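Worksheet for the structure shown next.
For this depiction, one protein chain was excluded, whereas all remaining protein chains were kept in their positions.
Here is chain A:
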Amino acid sequence: MLSRKATCKSHGEDSSYFLGWQEYEKNPHDPVRNPSGIIQLGLAENQLSFDLLESWIAKNQEPIGFMKKGGSIFRELALFQDYRGLPAFKKELSEYMAAIRQDKVRFDPNNIVLTAGSTSANEALMFCLAEAGEAFLVPTPYYPGFDRDLKWRTGVEIVPIQSSSVNNFRIIPSALEEAYQHAQKLHLKVKGLFITNPSNPLGTTLSSHELDHLINFAIDKNIHIVSDEIYSGTVFDSPRFISIMEALKKKNLENTTIWSRVHIVSSLSKDFGLPGFRIGMIYSNSETLIAAATKMSSFGLVSSQSQFLLSRILGDKKFTRKYIMENRKRLKSRRKMLVSGLQKYGIRCLENNAGLFCWIDMRCLLSSYTFEAEMELWRRIIFKYGLNISPGSSFHCPEPGWFRICFSNMSEETLDLAVRRIKALVDSSAPNAC
């Protein structure tokens, strides 16, 4: 009676990634009301710099007031449903994007498509770039939401590009080729590469070598590259972030065919901690793609209210620069707090310079080097130690024992408590295991 899409499991919500959230919902930690509850370490949210936004809003009532000019701004916004978006907002967004890429690239506001969050942007790109049954190659480990966003309603397939802890999960040319061949064996036509840079869950940025490999590969196979750069504003340490666009420019590939086959996705959810406002975007140099994606954005436009507010915030360049710097500082210090805490108890974190999380190595705590043991450990961590951290298998990690742990969505006290609970976990395991 219902569609296949409605009755299958391709929405991906049966993954342990989401099940952990459900357990958290049932028993959420609160320092006063429920101190022994589960601490949410599975939500990649940036809550560290709200005070900056709040004080900006308090000081800027005039420019963001809807009721200026007798309320006519409000009225115009309420009626504004043009899928090309508020020009003022797109201009500010293009300048903001350039700023977080150290102005190494310029962005043309006309090449931006606004979408309801990057969730919507990613899906729209799949609809535009591939037919149902075709495939994109995605480096593992990857964000579990891609299973839903890229595949569910589009019918597009994901073929993983394998990685290994031996070289810190970096992308190597042989892995790209292997994935491509694997797709061929499965009779899947590969339409592109889908990369996340900075990476979720690794928190690392792609090196210029990796970017070169990816670009050469895409040229060779005549396929697209989608670069999800949603965490680009969270790069808090060196090496500096290199956007795919910058990499193309460095190789003098502007206005060649690959130039119009590279597309960026981003959003204000992670940088600014505004996931509720649903502000996402696609950036591409392909006019045809922009035209198609713009029409598709009708299914998930950005509220004009939110476009207006953000055009004002981003338009205050002094504030934005200050925000970016301060936010990075706080992220760096928060990461340090988590990493040094874990290191004390023998838990190693992958060296990372970006993101709102760490990729931690818990292999020493596995009862056996298997995914079953990983799940066993995960259940212990949630139910016995009250921590919702995300198991590597939910990110399609090729090796068991890795977990993602978020650090920017709670207070310092709560993070400290989480680290102490991990100590308890380590202490309860075999002595000198880690």
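The working rule: a contact is a pair of C-beta atoms (placed from the backbone, for glycine too) under 8 Å apart; a residue touches a chain by one contact, two chains touch by 3 or more; residues count from 1.
Throughout what follows, contacts and distances are computed from a predicted model.
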- Note on the structure: UniProt lists the protein of the undisplayed chain, choosing from "glutathione transferase", "1-aminocyclopropane-1-carboxylate synthase", "Signal recognition particle receptor subunit beta" or "T-complex protein 1 subunit epsilon", as "1-aminocyclopropane-1-carboxylate synthase"
- Given the contact definition stated above, which residue among A:97, A:112 or A:130 touches the chain not shown here? A:130
- Message: Among A:6, A:32 or A:166, which one touches the chain that has been omitted from the display?
- Response: A:6
- Query: Which of these, A:54, A:108, A:220 or A:254, touches the one chain of the complex that we don't see?
  - Reply: A:54
- Item | Of A:29, A:151, A:213 or A:261, the residue in touch with the unshown chain | A:261
- Please give every residue of chain A in contact with the chain that is not shown. 1-7, 11, 13, 45, 47, 50, 53-54, 57-58, 61, 64-67, 70-71, 74-84, 86-88, 91-92, 116-117, 119-120, 123, 127-132, 148-149, 153, 191, 222, 224, 257, 260-261, 269, 273-279, 286, 288-289, 291-296, 298-306, 309, 311, 315
